[in-house]
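Missing here is one protein chain; the remaining ones are kept as they sit in the complex.
The letters A and B name the chains in turn, as written, and every chain counts its residues from 1.
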Amino acid sequence: MNIELRVNEQDFRLVVEPDERLLDVLRNRLGLIGTKEGCGEGECGACTILMDGKAVNSCLVLAAQAVGHELMTIEGVGDRLHPHPLQKSFVELGAVQCGFCTPGMILSAKALLDRNSQPSEEEIKEAMSGNLCRCTGYDKIVKAVQRAAEEVAR
Amino acid sequence: MDYFRPRSVEEAVTLGQSPGAAFLGGGTDLVLQMRQGKVNPQCLIDVHNLAELKEIRRNGDVLELGSMVTFSEVSDSNLLQDSARALWLAGQTMGSPAIRNQATIGGNLGNGSPAADAIPALLALDAEVCLRSQAGEEVISLAVFLERYPLLAPGTLIWKFLVPLRGWQSGFAKLGRRRALAIARLSVAVALKTEGETVMDLRVAFGAVGKRAFLSPALAARFIGRELDVHWRTEMISGSQELVRETLKTRASAPYKAVAVGGVMHQALMLLQE
Partner (left out) sequence: MKKRGIGLGCGWYGTGYGNGFPDVSSAFVEIHDDGSATVSTGAVDVGQGSSTVFAQIAAEELGLEPQDITVITGDTDTTPDSGTSAATRHTYNTGNAVLKAVREAKERLLDHAAHEFSCTSAQGIELKEGWIGVIGDPSRRQPLADMVFQARLHGERFISAESSTARTTPVDRENGQGAPYWPYAFGAQVAEVEVDTETGLVQVLRIIAAHDVGRAINPTQVEGQIAGAVAQGVGYALMEEVELHEGVIKNPAFSSYLIPTALDVPNIQTIIVEEEEITGPYGAKGLGEPAMVPTLAAVVNAIYDAVGVRITSLPATPEKILAALVEKERTFGEGGMRQNIDS
């Protein structure tokens, strides 16, 4: 089927299968491989993207369902030259180890900060609770979100 | 496979007649089941964004909840926090934030999992389900509906839930293996009406004890007309333990759940609104 997706403020015309997952379309058809597949069953959050500003698991959403929504992947958050405060703080505080969970973590954190610029530690943990990390113990991730929140507030 | 996005409930129901049609809500269960090959619909009818199905509103003394209301919308709703607290609590503990943003209460029912988080809450709140099909509308009490096998006839759309607003208090608690992303191993929802200290009416529902969530009128009957005091609570806790022990009989999970349900009941009672 023909669809149009709006990803990172750009429009794409695509031909997809009706049962094709958004995750696969982002990665395989649009080359946006920052979005990861960890489990493919909604249990890890590595595939988290924003749909109309809300975090969703792109492994559980069909590409067809995303039509008409504003999508954001990690590629749209910032880049090496213009990192988002979250990307900066994650790097500076050592919140990235293997990095597999990181894109999903950043997007969940962004969804949080966009609606609550001064979250408590508990609110941060709650917002990130669908994003598993096997490396960091979450400690530095939570601190990086706190640091970014301070920076955004400034 | 075909994919349709109808613009109205009528259109959805008409499309629902196509062979192998399945209604698609948030997709958090269906997309996964399709991928695992557990279901193979030939035609997907995406009703997730139908405005008619997304309403949370008060209509006199009834709360109307569209089937495509997401768990995030449930847990963000002040109206539900005040008037359907059990459901509001269930909305908060389900899955993860990302799942809650997609998953819907109608989908939670349609998927038919014994551990569905919203169902015990809706049972305790005495919800009715409104169904739509080519045959027309049907309004049926959720407790009765849950006795149907299979749950839904082909082409039947879960349209909305009607929750009576009777000024009851309600609470919900669940037991999972961890503090997020946890499938309910046991859940309890309680709704009650008091006059002074006396319990005038009571509904108690359990999830993940057996094939489907259920209401226990027999348990509730023992506690109506009595004073809501520490004895009431203690007996309610042991009553729920007996009930679960009898329901699960020799199942492997029985020894644990029959004890632990006491703790879950305790918590659900503590979470009753003031």
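To be clear about the criterion, contacts are C-beta pairs under 8 Å (C-beta built on N, C-alpha and C of every residue); 3 or more make two chains touch, one makes a residue touch a chain.
Bear in mind that the values here come from a model prediction, so they are computed numbers and not experimental data.
> For the chain omitted from this view, which of the shown chains does it touch?
A, B
> Give the residue, chosen from A:30, A:106 or A:141, that touches the chain omitted from the document.
Residue touching the absent chain, from the options given: A:141.
> With the missing chain put back, which residues of chain A would touch it? List them for me.
38-39, 41, 43-44, 93-94, 96-99, 124-126, 128-142
> Residues on chain B that touch the omitted chain in the whole complex?
96, 175, 177-181, 183, 255-256, 259-260, 262-264, 266
Here is the rule we use: only the chains that are shown with their structure count from here on.
> Which residues, counting only chain A, touch chain B once they are in their complex?
1, 17-19, 21, 40-43, 45, 48, 51, 54-57, 59-62, 64-65, 67-68, 108, 111, 126-127, 129-132
> Taking the touch rule as given, give the residues of chain B at its contact with chain A in the complex, in rising order.
1-3, 5, 24, 26-28, 31-32, 34-35, 44, 46, 48-49, 72, 95-99, 101-102, 179-181
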